[in-house]
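Yeah, one chain of the complex is gone here, protein chain that is, but the others are all in their spots.
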Amino acid sequence: MANSYDSGRLDLPFVGISTFGKRPYQPDWNALEADVAILGAPFDAGTQWRAGARFGPRGVREASTLFSFGHAGAYDHEDDVTYLPASVRIVDMGDADIIHTDTEGSHANIEAGVRAALRAGALPVVIGGDHSVNIPCIRAFDDQGDIHILQIDAHLDFVDERHGVRHGHGNPMRRAAEQPYVTGLTQVGIRNVSSTAREGYADARAMGSDIISVRQARELGTQALLARIPVGARIYITLDIDAFCPSIAPGTGTPSHGGFLYYEVLELLQGVAQGDEIVGIDLVEVAPDYDPTGSTTVLAAQVLLNLLGFVFHARGAE
Amino acid sequence: MANSYDSGRLDLPFVGISTFGKRPYQPDWNALEADVAILGAPFDAGTQWRAGARFGPRGVREASTLFSFGHAGAYDHEDDVTYLPASVRIVDMGDADIIHTDTEGSHANIEAGVRAALRAGALPVVIGGDHSVNIPCIRAFDDQGDIHILQIDAHLDFVDERHGVRHGHGNPMRRAAEQPYVTGLTQVGIRNVSSTAREGYADARAMGSDIISVRQARELGTQALLARIPVGARIYITLDIDAFCPSIAPGTGTPSHGGFLYYEVLELLQGVAQGDEIVGIDLVEVAPDYDPTGSTTVLAAQVLLNLLGFVFHARGAE
Amino acid sequence: MANSYDSGRLDLPFVGISTFGKRPYQPDWNALEADVAILGAPFDAGTQWRAGARFGPRGVREASTLFSFGHAGAYDHEDDVTYLPASVRIVDMGDADIIHTDTEGSHANIEAGVRAALRAGALPVVIGGDHSVNIPCIRAFDDQGDIHILQIDAHLDFVDERHGVRHGHGNPMRRAAEQPYVTGLTQVGIRNVSSTAREGYADARAMGSDIISVRQARELGTQALLARIPVGARIYITLDIDAFCPSIAPGTGTPSHGGFLYYEVLELLQGVAQGDEIVGIDLVEVAPDYDPTGSTTVLAAQVLLNLLGFVFHARGAE
Amino acid sequence: MANSYDSGRLDLPFVGISTFGKRPYQPDWNALEADVAILGAPFDAGTQWRAGARFGPRGVREASTLFSFGHAGAYDHEDDVTYLPASVRIVDMGDADIIHTDTEGSHANIEAGVRAALRAGALPVVIGGDHSVNIPCIRAFDDQGDIHILQIDAHLDFVDERHGVRHGHGNPMRRAAEQPYVTGLTQVGIRNVSSTAREGYADARAMGSDIISVRQARELGTQALLARIPVGARIYITLDIDAFCPSIAPGTGTPSHGGFLYYEVLELLQGVAQGDEIVGIDLVEVAPDYDPTGSTTVLAAQVLLNLLGFVFHARGAE
Amino acid sequence: MANSYDSGRLDLPFVGISTFGKRPYQPDWNALEADVAILGAPFDAGTQWRAGARFGPRGVREASTLFSFGHAGAYDHEDDVTYLPASVRIVDMGDADIIHTDTEGSHANIEAGVRAALRAGALPVVIGGDHSVNIPCIRAFDDQGDIHILQIDAHLDFVDERHGVRHGHGNPMRRAAEQPYVTGLTQVGIRNVSSTAREGYADARAMGSDIISVRQARELGTQALLARIPVGARIYITLDIDAFCPSIAPGTGTPSHGGFLYYEVLELLQGVAQGDEIVGIDLVEVAPDYDPTGSTTVLAAQVLLNLLGFVFHARGAE
Partner (left out) sequence: MANSYDSGRLDLPFVGISTFGKRPYQPDWNALEADVAILGAPFDAGTQWRAGARFGPRGVREASTLFSFGHAGAYDHEDDVTYLPASVRIVDMGDADIIHTDTEGSHANIEAGVRAALRAGALPVVIGGDHSVNIPCIRAFDDQGDIHILQIDAHLDFVDERHGVRHGHGNPMRRAAEQPYVTGLTQVGIRNVSSTAREGYADARAMGSDIISVRQARELGTQALLARIPVGARIYITLDIDAFCPSIAPGTGTPSHGGFLYYEVLELLQGVAQGDEIVGIDLVEVAPDYDPTGSTTVLAAQVLLNLLGFVFHARGAE
């Protein structure tokens, strides 16, 4: 296990091409050899307030290089663990092809990317893009067995249809709940007014959702919150960056005050990674153009890298 | 009770003219028919550090449209209440006329607007402008009976006079305390160095103020804090956005670290709305030009809309 | 002819609701009584680089208030003319309804707005939105007689179809040229690499286009440039803000260096307004979130207000 | 004549306290010993659109340090001259005291500062603040003999009175023209709609003004433009930064497109410095908070330092 | 004890030259007469991600003027104490001379400044610059007796050597620990991945470090945390602004989520000032160009001024 700076280059974080974590780029999706496959999904035509999540994949990739000091793994002194040792193969697939003015075409390309990752046996990690990109992600799991969805988000995103719109960023959890292989949803962080009206909440509960606000989650504490999620399940995590407080995640389309702080989400993710099998991840709604200090992209990268560390530590990576 | 999107237009948040909450605009102040009258007071010549609160009314109005999804009311799943049903008539009066270089003339125009709202039987809600705009607001209540003032702010604003200045943004609470119909003040969130010196605190207490810092408020908890405010009183709420932590409210003239987070203020406001009669509101010191991410204007709009929801829910709106 | 500040209010530019030029807002499109009808078209899903033009209408409206000092008309000392006297009735229609993820639905709503303006006998002025909003604008002229299009733009926007896309912001001039009532196009400012490839230029010329770059326009001079436009024609002007140099118009989706400076476009517009009949206008691709100093929105407002002044001065307004 | 870096410190531009040009600070105005006295006038309550010029003095001072490389004078290879040799004593007086909400009090303090500079035999150079600070500057010249005013500005600033306002930033040139010792004004750069209406232009001409737009100035050329200014006169220069194009001077309250580029103003100033006696200077309306790139403050510092170089070169400094 | 506004000038925060706290500037380091000596150390070539800390000293100085209202001391109503009475002499030394491309030369100049402050019997307070400036600060204490270092920081900064680098911003705590007069380190706030790898943590502990994360510090509480620091020791405090949460301190080179909030650090500092002797302070890594709202520089100034207040209150200042 060698640090890269021991062999030739110091490779400071600000140096080099911005793939995710400076990991290898593999544009040939039929040749993926990876434990984790990163896919950008730069689609933002599903937004109802600010767009800009199309630059999310590039922004998160660049921020992820801040955590690349050339070490062979990421040492955490609190856990006394070195996460993500060199044995965990992370590969950057690049982006799904997006076709402007064409929601269905763009979604289909995202779906194809997730299917390619699954086919290669890799954990698909999709960086949005707005939350509508979750729709094709979930579709791609139709031959993977049952999954439970853990959504961390400010908004319920459970609108069925309005003015003909069924695939915008207010619809994905409804679309997911309709899938026979989605056995349930845990929706955490939900708060304030959104595009989902009262009836959407009733529908969600009727279709198997457990809805928990930020204040409810805080009152429960991490352990009791984890107890609300099925143990040992195959979990798909969809993380909307606006689940976080705008103080640390301003760079998003529809910010909502009263969100989670860093460790609240991190500890939830660590707990889920320890107790369940994580089968897919998307992180959406990062809009770098509303993030003048870089706080949001750094947060997204930091959370993703930690989550991947937790997942593979639970899988016994060394 | 119909959702607006059921009849013709989807009216996404980013669509349309920016009146407060996309509510009707009524420039003829003699023709107001409203439960709530929104008045902009874009005056900022009273500031001692950064100006820019003159754009506060426009900024808060635009941000308020983010919460306009065309629903007939704002459903809150935590309270299981739909706030602000269509029966609550909110009208935007536009702005008071401001005369540059003329503090007294500008203040007089603000006072006239508040008097017009009161005359129409509406709850006046003034969006500043700097905190000096509270001075004419309080003046307009001289024929309304006794009021108690709840100030939520980082600064005491209790300077009597210095270099002849009596109507700047460091003076309003002193001016208010001098009014015979102001029976007391509760000043919450006060912290750090400000333009009020030691003697100002002594004067405030002598004139009936109860001064509570952020840390003291936290130690008390919401219920004990509410117990410090007269029950059943007629309350005028003046909310300086710098009461909040700069992490969520950077867009203000004189930011002060260590401020309140979102739910701390929200729960205080909800409690007061339940236990007292709210007779007037101003929200001041929002300076959009120092708010590159929009966090501050969104916060201001979110707090105001929630507060109005609490007030009219307490009044039995359906 | 009275200045508004002579009767009651000073109404400084920063005061008041942001309709275009602080002119009356008329949401009932069947009740339009106007010489000019301003319509916002906040659609930006047709973009190939940065989105954000959905906030163009609001941004241009707010910037337009800078030019509202309460005078009865806009005096220009160089021309010794007071443009836009009170007799010219400008009305703000608000925005066309936009449906996220639905390009055709959104375009149809824009088309309906332009048709309403034409039906009322008003000059339609559409503020985009991305350049794809020109497509429904031109469609709305199908019963208005022949028109010639003057496009001022960095990009030719003459892509026929690619990956199925026919109504993105790279397609509008091709779509326009296909209309039987479009007798020709003058395309000014075209420069640098864009989404239109070599064959697009050939197609454009074959379909009646006259293509002129910035450098070619400068070499011609305003008079010779005007001579390239049919005299006495019914002209529809489509102005993409990226025709201007990024130095003054950075707030746009696809900036292109080497663009026009202010007076170059202004003098062209003044000449056309004098020599032709202007029957419709759109100004597109203003994206305020990329305009930190406000330069672009101020430019857009300034150009539009001047152009309207030229048009009605030519029509003999007093 | 020694370079400062030859004796101990390199003193790179980014190092050290930000007085103007890193020159000595003398807060005791009775002890001034200087050829040039820099006075900040951070007053901006006279503005009609964006405020923020109160931070102009600090912004220009900090930008001025960019031109401080420790050389003994500023070598210009085009002129082959070393301007501002060590013999020219420039002193920073600090700022005039500003009293919020009190225009007259603030103006009086500015006037006192300019009188102190004149009493010390120094050339007063006032950095605004908004253009209303010119009013007390001109007042301070009431015992100095006749002066001619060269105004370089986008706006005429010739409003007499409106709603009682006589000392805002739209009034200074009218106030100046009223002084018996002001023998005339040359107003260069004037363009577009402003707070001065048609009658203001007529009044200005009647009171001795020569009004020249940017386009007229360009058509004349520098030499013919200089010929419009009295030769050998005692000239007071008032430079509003919005005379420049917003492309290089966005950081100002009321930007106006179509302004001057750098060398157009520089060559005018050089010509005036050679042909006339410069007796006072103010540079106003720099608002750093609207200047995200620093372009405007750098421009202001660069123009001021060059102008001072031209003045003292004409006076024979070595 | 007089307030400055009682004698002539109001001196609002935005008025005047930006020395630290508007205190006197003394460039002659042999003539220092002060209790506190402020030294800027604008060096940032030691950074591994974003530079820009070279503008830290200027940024913190300007922000510090926000807390200058002309009062004779800073009254804190929570403690009922007036901190920093006029008797505490704070002097601004200006900046150490920085030589670009020369780390050792720049560090030597910083060391010379700290030695000058110590020679004058003043408490040296160094404003960075990146954290490498701590290296010469600690060197300057080689003749001052034993010291214990309290580091408040996100990063351990304990890299020994890599690619020859020993004096970058990842090395200072290792360099400090090597000094015989450094008896131990308490490192608080350490979290997440950084340039220090696993072995660095082991080395630190072996060399006398006590490493405490943010979560560990929170679990301990202030009193138990204070108990981890030697009582009555001579303490040197090095405060890296990235110890704070990016929500309030985004303006720094290497932000790290999960940091401290305001009162957590303030109460730690107050406790240390009460129980120990503070012999030196540096505050580093403030990069104003990444701080668009000014939150970070205000935080730095607010913390420094409070810390100085605590120190001299403990010393009995009146």
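The first chain written gets the first letter, and so on, giving A, B, C, D and E; residue counts start at 1 in each chain.
Quick note on the criterion: a contact is a pair of C-beta atoms (placed from the backbone, for glycine too) under 8 Å apart; a residue touches a chain by one contact, two chains touch by 3 or more.
Only a predicted model underlies this, so the values are computations on that prediction, with no experimental measurement involved.
In the complete assembly, the contact with the undisplayed chain comes from C:C245, out of C:C245, C:L269 or C:A317. Contact with the omitted chain, checked across A:G16, A:G121 or A:G221, is made by A:G16.
Residues of chain E in contact with the chain left out of this view: 44-48, 50-52, 54-55, 99-103, 105, 132, 163-165, 167-169, 289-290. By the touch definition given at the top, chain D reaches the unshown chain through residues 3, 5, 10, 12-14, 66-67, 69, 71, 74-78, 82, 245, 247-248, 262-263, 266, 292-295, 298-299, 302, 305.
Against the chain not displayed here, chain C makes contact via residues 48-50, 156, 162-163, 165, 190-195, 197-198, 201, 211, 213, 215-216, 245-248, 250-251, 254-258, 290-292.
In this section, only the chains that are shown with their structure count from here on.
Between the CA-based centres of chain A and chain D the separation comes to 54 Å, rounded to the whole angstrom.
Once the centre of each chain is set as its mean CA position, chain B and chain C turn out to be 39 Å apart.
The set of chain A residues touching two or more other chains comprises 48, 50, 163, 165, 245, 247-248, 290, 292.
If the chains shown are joined wherever they touch, the resulting network has some other arrangement, not a path, ring, star or complete graph.
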